[in-house]
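Excerpt of the complex: some chains, original placement.
Chain lettering (A and B) follows the sequence in which the chains are written, and residue indices restart at 1 in each chain.
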């Protein structure tokens, strides 16, 4: 392609490509057909693929995932949109007890190639339930795959890779980055479950995903100004983690700081800290530190800047790591 | 083809002492689960004339003036709030424009001691319960997740996860019932929310337990861009009757009809006959919220057809026909202007608390993570200012 896409438009293009390639791919959710989704990520799909394949559903998340399971059993590859992160919980049972477990339950006989798209995270000044980061719940659930894109190129390719996967994939879209533009390549540069080392560092490595990748890059640039070599890894895949890449950067930089918007307590940072420490105990010069949201319910928009990890808090953690 | 909607496992005696069987209650009782009805119950036609039922029941002019006043002020809140949103003073606003009759007509039929569980669009309800503009706007300014103290207004805070509040209301009603209190609980929700499992669990739970609760659905024809035809096959009042919840169908743009039906249903519920559902047929004249562009999904014709049914115009016509003098209207305009100024002022006076307060409010009892993160936080930031 080579042309610039906003992240949301890149997902739209990726959905389009997947639907063109495979007529079993269908897209379903609340307000996704006529309206094109509240973020317009599915804009125009109903016009081009028809309302048999781009389906406005009743307003029921358990129904969306539950019927998607039935459609998958019939041979379809449903891509479900959950309108906002905070509205996925009514579907939790269908995701955790049915979607995740059906393959193991059936001794591998039944596959459920379903993608659940979730616009995630804060920073858009929204009301309650519209800014949550709930990847840890799904990452803790065996049977699911969980990925998180941070830029248009990944968004375009990862959504297609997720749709091609025969496993269920929870696909996180960083809603406050929907309008960020960048070039999109013709071919994916890596497989779905590989992390990307966006910046090499020898003093410390920041590990981030989704919306916080940009923040981490900014922090690394600021640290560079101060004379420190700070690397950045874009996780991309949350479950499974790309442990080899994490091990590599930990061994190289001896210090790791994980950044995410979810609360730190049992957030993905805890798993990364545990894994990296287990595998690189002697290489580490400091414990893996975590910069996440505070362990509070997502606060009113007015307070979100102070709630979310930002460059200052990342730098604070890098300093703590360097001075440990 | 018809079904018995009369609950079969619990008897619901007619004419218990607390619901006197009068002419008006006969007319209204006949509207419960009425199979012959295709049109919702009306007292006032669009042109402001009483319907046949309006003539039979008689029009309460004093009530009409009260409801008209409530509606005009509520609409003014909407106008001001949307303007404030456009000026960047609110993050978001969800308009209740066009739904004022459904809201004020219903809430005015309850006692102040009856607990309300709203969804998020019930500003007109909140105003009738004397909740201040600042408290209504607080949430939409991004300053707080809720605006008022339910213990003062007897209105629970808004629920944004659709339908969840119907179960809270059902549980609250179970508590009311355990105590043998004669309070009634009312919960508001939309046509879209009715597709949620929680709402249907609530219908069933309330019916099975014969609880004192009124489910009030504002069927405003749309759930964002999704029409009711996508949500359901039968009207909601029919569905409710299937659960054993007494179902009523009313013109939600006719404030007096809404009031009459709600009053009737509520009396029935209060007397112990189990839950009721009122489906008020209305229309959201504005977008879903200040972020929405309704032109993407609905036609100008549909909009103008509903504009012709505007609940405020209808009551104004009725009042004028009935000879209510200009004084009412001009006084009201003055009051609305004063109110508008108040809304603007109160809006700008809302200053959210600092994040520090959230550490205090998340748990009732001491919590080490709160303690340590809160001190980290305070060390990072000056406690004052947001």
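Keep in mind that, in the parts below, a residue touches a chain if its C-beta (ideal position, glycine included) is under 8 Å from a C-beta of that chain, and two chains touch if they have at least 3 such contacts.
Owing to the predicted nature of the structure, the values given are computational and were not obtained by experimental measurement.
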### Copies present in the complete complex, per labelled chain
A x2, B x2
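Everything that follows uses one rule, which is that only the chains that are shown with their structure count from here on.
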### Message
Taking the mean of the C-alpha atoms as each chain's centre, how many Å separate chain A from chain B?
### Response
37
### Query
Which bits of chain A are touching chain B when the two form their complex?
30-31, 34-36, 38, 56-60, 62-63, 86-87, 89-90, 125-129, 265, 294-297, 299-303, 306-307, 312-313, 316
### Partner chain A, residues of chain B touching it in the complex
91-92, 139-145, 160-162, 192-193, 195-198, 223-226, 230-232, 291, 296-297, 352-355, 358-359, 362, 369-370, 373, 377, 380-381, 386
